[in-house]
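These notes are about the structure you will find just below.
A single protein chain has been omitted; all remaining protein chains appear in their positions.
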Amino acid sequence: MTSAVDEARLQAQFEATVAHKDRIEPRDWMPEAYRKTVVRQVAQHAHSEIIGMQPEGDWIGRAPSLRRKAILLAKVQDEAGHGLYLYSATETLGVSRDELTERLITGAQKYSSIFNYPTLSYADVGTIGWLVDGAAICNQVPLCRTSYGPYGRAMIRICKEESFHQRQGYELLMTMMRGTDEQRAMVQESVDRFWWPSLMMFGPPDDASPNTAQSMAWGIKTHTNDELRQRFVDMTVPQAVALWVTLPDPELRWNEERGAHDFGQPDWDEFWSVVKGDGPCNAQRIAHRKKAWDDGAWVREAAMAFADKQSSQSEEATA
Amino acid sequence: MTSAVDEARLQAQFEATVAHKDRIEPRDWMPEAYRKTVVRQVAQHAHSEIIGMQPEGDWIGRAPSLRRKAILLAKVQDEAGHGLYLYSATETLGVSRDELTERLITGAQKYSSIFNYPTLSYADVGTIGWLVDGAAICNQVPLCRTSYGPYGRAMIRICKEESFHQRQGYELLMTMMRGTDEQRAMVQESVDRFWWPSLMMFGPPDDASPNTAQSMAWGIKTHTNDELRQRFVDMTVPQAVALWVTLPDPELRWNEERGAHDFGQPDWDEFWSVVKGDGPCNAQRIAHRKKAWDDGAWVREAAMAFADKQSSQSEEATA
Amino acid sequence: PAVLAAYCLMLGDDALVLSQRISEWCSRAPDLEEDIALANIALDLLGQARLLLARAAAADPAAVPALPEGSPVPDEDRLAFFRDDTAFRNVRLAEVPNGDFAETITRLLLFSTWRLALFERLAGSRDAVVAAVAAKGAKELAYHRDFAARWFVTLAQGTDESRRRALDALGALWPLWPELFETHGVERAAAEAGVGVDPASVAAEVDVVLEQVLAASAVERPEARPLAGAHGWKGRDGVHTEALGGMLAEMQSVARAHPRGQW
Partner (left out) sequence: PAVLAAYCLMLGDDALVLSQRISEWCSRAPDLEEDIALANIALDLLGQARLLLARAAAADPAAVPALPEGSPVPDEDRLAFFRDDTAFRNVRLAEVPNGDFAETITRLLLFSTWRLALFERLAGSRDAVVAAVAAKGAKELAYHRDFAARWFVTLAQGTDESRRRALDALGALWPLWPELFETHGVERAAAEAGVGVDPASVAAEVDVVLEQVLAASAVERPEARPLAGAHGWKGRDGVHTEALGGMLAEMQSVARAHPRGQW
């Protein structure tokens, strides 16, 4: 049992570590609320990778060239890999992948709302790479310096791959824009649909994001939602110009004074409705994941039963 | 109980009816072997209609024009209708549709082997109409005068629709032959695949068809397999010429002396292997039918339960 | 004429897409009678679709996709087989996968109740073709609705399993129901021009009919909220569910492989 004095000392140590931008490691003492927040955030990130396999995975079968099929298959596979690292990071905090999968498919934990929008053309594969992975990178690069060690290290690896994906997505769109009129129209239509949901990926405006302050104090988060959103817009506008697509925001313009772009607000009612589960694909995504999990139950059981038999045989052999 | 004398009188009456080409009706006395043979033949015919829905039905979703989609959908629907009449004919002999469906999906009863060949292009829809329905008509027209009344009357209606289907199939092929080179190649490729199986539809050569004699004596069958096969070949050759397709039989030629075509023999080993269950699609066809039947069980149960509730309510109301 | 064409495409696509879904039941229905009935319904809807697509093409030839010169593909087929899914204008209720028999029946109940109400008014359209299609279609739709209603009541009042499935089906489809009564710009313009009907204007009457079926089934309306679109865009705007793309990939495969083909 830890006495109150010990606890105060541990808390002080923890705060010092965070303040020095050092890492908290699995065996270090940490406040229960911190642990819970990290688990929730990492789990949500892991779920997003896994659910994020679906909207793009749906197009592997229809990829219009073998080269694009290989690129897409490898990308979706990377997402599964990211899910793996991240679930491993939660395991260092004593929460298993099975437990988290249960929370995902029962709706107890969330994933990024962007994946509740449908992918409706092959251009969407490019747009997801460009805008969605682009927004994810803006969110995630700072997380490489997040205070929880295993999470930060996973993020370093993930960010490297994500920026590769982003370039591939942008390159697909570039290629399509050099193609036929129909292809150019596909790209524009896709950007029209994904622009606003991409902006929503940074979460609600700062004044409607009550948890940000605590997460920043703990070094889990390092920038506010609106800061990251601004960074994303500023980064993306010149890319859109180079691509010859229009971003569907009449309020979007360069503000000389601020040295940044002004831009309109996404439809936050739509955002909350998607978060609450009424987005175009929420039910479908969860049902897909649940079906895969349920359909695989007998395989996981077989693997465990076989492993048990193996180990009891080797015990007998050594006995 | 029928005495031996009565039985002999009934048997004589039955034979006289058959000899006069009059119909045996459901309430008439008939030998048990005759009843069994009719049930087997009608059931096999009904099963063929129902299983025959699959190879063509597979193309409804991909029909290349709305007009062809409508024609094909209506045709496959007609086949379901034929199945219905024919199962009704077996019901007049005291065998229910459910019973026969069980026998079909357990493999206890057969259906026409032709449906164990795959449909691999839209040309196959035309070829099935032309050759398969054409062969079926050769088989079935004489059956309109078969000795068992309900069967004969069902056949009259069925034959009318079948010859309509045959014309539609031939017309599809004609249209395709007026199209592109690829379409013409599709038609020829399809005919190459379906020619020999169509010849097999008349059953084994007469010397390998031991049941024919009894069936003919009973007026269930009116021509031998080889007679019908010859009629089909003679009917089809000029149609092939008009269509500008080649029938894939190097031995096929007009025999002035016989006033009929000589032609080669199908691969009877393949025929028997398909009959025994090893054709390209036997397992698939039965699995499809079984799945539909099993998946529908809860619906049929619901309908029965609802009907029971309704009738017990109306009994209560009248009580 | 552009409004008329766009409006006919909407109604035509509704019928075409649902017809395609229903025809997937062919050789898979619970019994032969339902197999035949569903094929019949698919055929009726296909017939409506063909007339409406042809009307759209006649009203606005610019709406018809271009094909290689000399292609013999008729207008109705260009519209059906050579548009991408973002050019389809059907409501999303028509395109979602069939699910089980209960879901198919429930969708048909919702769809035909709504469409029947539209068609009854459209029989008075100023466009003679639309009026004729609607007058004939209304009779067909009345049969579809009765078939679906009878089965819905049967399933809801049949066994425990069938009732559970009927309730699940209604719950799954309910989020797609409000979209049917949202007025799209094209529908508003068509209604104002006297050729179309504002779907919002039939909501009350449709509700009464549906209520009768639900009451006979002892079923309450689900709580489910409407399925969001993307930035407000839904089926009528060409923003669909992912299911439509897969369905069209199959439906259009042979036609697209032979853009100069004759069938």
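To keep things simple, chains are lettered A, B and C as they appear, and every chain counts its residues starting from 1.
Heads up, the rule we're going with is that a contact is a pair of C-beta atoms (placed from the backbone, for glycine too) under 8 Å apart; a residue touches a chain by one contact, two chains touch by 3 or more.
What you are looking at is a predicted structure, and each value in this text was computed from that prediction instead of being measured.
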Partners of the unshown chain among those that are drawn: A, B, C
Per the touch definition above, residue among B:52, B:152, B:219 or B:279 touching the missing chain: B:279
Contact residue for the chain not shown (choose from A:26, A:264 or A:296): A:296
Sole residue of B:120, B:174 or B:252 that reaches the chain not shown, by the stated touch rule: B:120
Residue numbers in subunit A that touch the chain omitted from display: 50, 53-54, 57, 60-70, 73-74, 76-77, 80-81, 83-84, 87, 97, 122, 172, 175-176, 178-180, 182-183, 288-289, 291-292, 295-303, 305-306, 309
Residue numbers in subunit C that touch the chain omitted from display: 68, 84, 246, 248-250, 252-254, 256-257
Absent chain, residues of subunit B that touch it: 55, 58, 62, 117-121, 182, 186, 189, 192-193, 196-197, 248, 267, 270, 273-274, 278-281, 283-284
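Assume only the chains that are shown with their structure count from here on.
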Graph class of chain-chain contacts, one of line, ring, star, complete, other: line
Chain whose Cα centroid lies at the greatest distance from that of subunit B: A
Identifier of the chain whose CA centre is least distant from the whole-structure CA centre: C
Separation of mean Cα positions, subunit C and subunit A [Å, integer]: 36
CA centroid of subunit A to CA centroid of subunit B, Å: 58
Junction residues of subunit C, two or more chains touched: none
Set of subunit A residues in contact with two or more other chains: none
